[in-house]
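Complex shown without one protein chain; remaining protein chains in place.
The chains carry the letters A, B and C, assigned in the order they are written, with residues numbered from 1 in each.
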Amino acid sequence: MSAGGDHIVSPKIYVTIWLILLAFTGITVWAAFQHFGIFNPIVALAIACTKATLVILFFMHVKYSPKMIALVIGCGLFFLSILMVLTCADYISRAWAT
Amino acid sequence: MSDSQTTTLQPAHQHHDPSLLVQFDSADQQKDASQFGMWVFLITEIMFFGGLFGAYLIYRNLYNPAFVAASTSIDIRLGAVNTVVLICSSLTMAMGVHSAALGARKLLVFWLVATLVLGGVFLGIKAVEYHEKYVEHHIPGANFDFNYERVKNGEQPVPADVATQTSIFFALYFAMTGMHAMHMIIGAGILIFLIWRAYKGAYPPHHYTMVENFGLYWHFVDIIWIFLFPLLYLVSRSPVH
Amino acid sequence: MLPQYFPLFPESASTMSTRVDALYFFILGITIFFTMLVGLLILVFATKYRKEKHPVPVQIHGSIPLEIFWTLVPLGIAMVIFAWGAVLFFQEMHPPKSAMDIYGVGKQWMWKFQHPGGQREINNLHVPVGKAVRMTLISQDVLHSFYVPAFRAQMDVIPGRYTTVWFEATKPGTYHLFCNQYCGTKHSGMVGEVTAMSPDDYQEWLRGAGAFGSLATEGQKVFASMGCPTCHTGADNARGPNLYNLYGRMVRTEDNRTVLADEGYIRESILNPSSKIVYGFQNIMPTFQGQLNEDEMIQIIEYIKSLTYNGQLLQLQTNTQQEPPVNLNKIQQGVDVTKPGTNQNPAPRTSAVPVTEEAAPAPPSTPPAKQNAPKQPRGAAPQARPNGSQVEQR
Partner (left out) sequence: MSTATQNSLALEMPSDTYLNSSYGVKSWFLTGDHKRIAVMYIVSISLMFLLGGIFATLVRLELLTPQGDLFQSDTYNKLFTMHGVVMVFGFLVPSIPVTLGNFLIPIMVGARDLAFPKINLASWYIYIIGMAFMLAAIISGGVDTGWTFYTPLSTQYLTTHVMFTAIGILIAGFSSIFTGLNFIVTVHRMRAPGMTWFRLPLFVWANYAASIIMVLGTPVLAITLILVALERGLGIGIFNPAMGGDPVLFQHLFWFYSHPAVYIMILPGFGVISEIIPCFARKRIFGYSAIAFSSIAIAVFGFLVWAHHMFIAGISTYSALIFSFVTFLVAIPSAIKVFNWTATLYKGSIHFDTPMLYALAFIGLFTIGGLTGLFLGAIGVDVHVTATYFVVAHFHYVMVGGMLVAYLAGMHFWWPKMTGRMYPEAPAKLSALIVFIGFNLTFFPQFILGYMGMPRRYHSYPPEFQVLNVLSSAGASVLAVGLLMPMFYMLWSLKYGEVAGNNPYRATGLEWQTTSPPPTHNFHETPIVTQEAYDYESQTEEVEVVG
């Protein structure tokens, strides 16, 4: 694998991403004041995930880096989801058990 | 003794480049390794915050009314401004790495200083928020009283049991933002070091891995905040029913 | 006697213990088989292929069929054990419907038990043989664990939340009761004895144990002294939900969840009333955090459990010689009593009243419905033996 970081990203892309991130910040604040019921947290988290993905892909250069880096991130998120899902599974299903 | 597995390839030490550490064969390998290492480190950070996020998720499900009440008591303006500040600092950081890649020393120093300033603004606003919470008796512990502020303002106090549970929200709030702020402070420290080194010209093109890795760290801290903001400030701002 | 000083196997004294032992011996068999297999193979190979006898090794890369074989066979065995263990676990976690209740409170470093008839014990637990006992357990401080090895029954005892464990003793005797979750300095002193007795002896013991009043009657007093009847009148327009026939029913909450009204629900509703507001009601109930100790909480719960229309008083099963606590007899099953206005049966609404009337500081708002309470058993005046309420249990 070659040195991944040497790919030079144009500042235009950075600024675009930056603007999108700011826009999403505005949207998420706006959305929080709307009454979407159960969708409120979902919308908020979806926006947060989008923003995070943009930062990872462009600011952190993962889009231009070797696949291995993406694999490492995926691995970390996978184990994070194990922690979350299995712990929550206990709390959610406690109510079922009698 | 069999030597069947090995033959001579090259003398072990054929390094000319003083910045190439002895354990590496090439600058590329060195750069790859340190970047890879940085990413693995960031994974540990994900898991570190993951424990807090997990706790948050569980308690939010258990005590939703308390989380709504407590989240609403936080100043959304400060949170939103801080989000913007941090996103801007991510941009300046990315621009810093970009300047380093181009070998623009003065620009690099400029962007790093800008990042440091924005980081400082973030921490300053954070301190204001913490102070507000302190004044409002919203810091978990002996002086915690969620209804203190509401009673003072003549608002309807929340039921006592909900008020107790808001303590959990604030515990998580302070643990999460506190850990995040701690990362910011460590980051600022490293940043000062980087600025000094960059000013001395220690990061020519192709040898700015340190700047790049620090950039990864800084963006990671930004990402954590991107999640903290909706989770802590935006639980539910919509007028209830 | 050697076995007395050198026992190798625990006493087996509950219906569950033989079932646990069966799985234990099954796994033990597998363990011995595989240990022997691996051990023998090593011994055989080590002698047969030692360097003196077998100087030239044969290079073998491996064998896919073999790998598959010794992946699938252990997997199959593991799944059998898993399924067996899971079935057993479900039996261990689900007490029979007919189980009698005993309540236990753990605290550093003692066990306090309360029988529904009001008998209290410390570090001793008397149970009848041949009758399933469901222990409802809670801790006053740290984690404990209720462990009776002879019954193969164990459950952690947690502060702030009820856990349950059940067993049915099969032979009279005295068995160890251990706290099996490290709980501080005198952890090893948090031990007691479980005495299993024949039903007759048990009744005898209950009589002699000197209870002042059953848990439900005690609970009724606490209930009244906390002012609960002010809102929980049982009337249609009451500010609090009707508590009759509440226990064991599914309750719809304000945010459209359905929750089972068990001991944990009742406890939570008293301590954190905001968390599960019954559909159609306002969140006006104050919390009773810090006002009730665990014993009083158990009494209130037992009281609420006793509030039934058909007189199925759970505690009577163990309590025939005691005065029955609250008896509200033979009234037809209510419909959904939690929803004001949906209740077609007029009777239940009124039946809460006599209860409050019994209580010492009777709140002013109760009287109106008094006179149309059907039959008169309700007051559960300690001596007024209800007709037939204990017959079925004998």
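Everything that follows uses one rule, which is that a contact is a pair of C-beta atoms (placed from the backbone, for glycine too) under 8 Å apart; a residue touches a chain by one contact, two chains touch by 3 or more.
Quick caveat, the model's predicted, so the values are computed rather than measured.
A.B. asks: Based on the whole assembly, the unshown chain contacts which displayed chains?
C.D. replies: Across all of the complex, the chain we cannot see touches A, B, C.
A.B. asks: Just one of C:L75, C:I122, C:M250 or C:I284 touches the chain that is missing; which is it?
C.D. replies: C:L75
A.B. asks: With the full complex in mind, choose from B:L112, B:I168 or B:M210 the residue touching the hidden chain.
C.D. replies: Selected residue, touching the omitted chain: B:I168.
A.B. asks: Return the single residue from C:T15, C:Q119 or C:S145 that touches the missing chain.
C.D. replies: Among C:T15, C:Q119 or C:S145, only C:S145 touches the chain that is not shown.
A.B. asks: Pick from C:G85, C:G130 or C:G227: which residue touches the chain that isn't shown?
C.D. replies: Only one listed residue reaches the unshown chain, and that is C:G85.
A.B. asks: At which residues does chain A meet the chain that is not included here?
C.D. replies: 68, 75-76, 79, 82-83, 86-87, 89-97
A.B. asks: Need a quick check: the contact residues on chain C for the chain that isn't drawn.
C.D. replies: 4-10, 19-20, 23-24, 27-28, 30-31, 34-35, 38-39, 41-42, 45-46, 49-51, 54-63, 66-67, 70-71, 74-75, 78-79, 81-82, 84-93, 108, 141-143, 145, 147, 149-150, 152-156, 158-161, 163, 176, 178-189, 191, 272, 289
A.B. asks: When the complex is taken as a whole, what residues of chain B touch the one chain not shown?
C.D. replies: 1-13, 21-25, 29, 32-34, 36-37, 40-41, 43-52, 54-55, 58-59, 62-63, 66, 140-142, 164-165, 167-168, 170-172, 174-175, 179
Going forward, only the chains that are shown with their structure count from here on.
A.B. asks: Find the geometric centre of each of chain B and chain C from their Cα atoms only, then give the gap between the two centres in Å, rounded to an integer.
C.D. replies: 47
A.B. asks: Please report how many Å separate the Cα centroid of chain A from that of chain B, as a whole number.
C.D. replies: 14
A.B. asks: What residues of chain A sit close enough to touch chain B in their complex?
C.D. replies: 1-6, 8-9, 11, 14-15, 17-18, 21-22, 25, 28-29, 31-36, 40-41, 44-45, 47-48, 51-52, 55-56, 58-60, 65, 68-69, 72-73, 75-77, 79-80, 83-84, 87-88, 91-92
A.B. asks: In their shared complex, at which residues does chain B touch chain C?
C.D. replies: The contact residues of chain B facing chain C are 62-63, 65, 159-162, 164-165.
A.B. asks: Contact residues on chain C for chain B in the complex?
C.D. replies: Touching chain B: residues 271-275, 283, 286-287, 289 of chain C.
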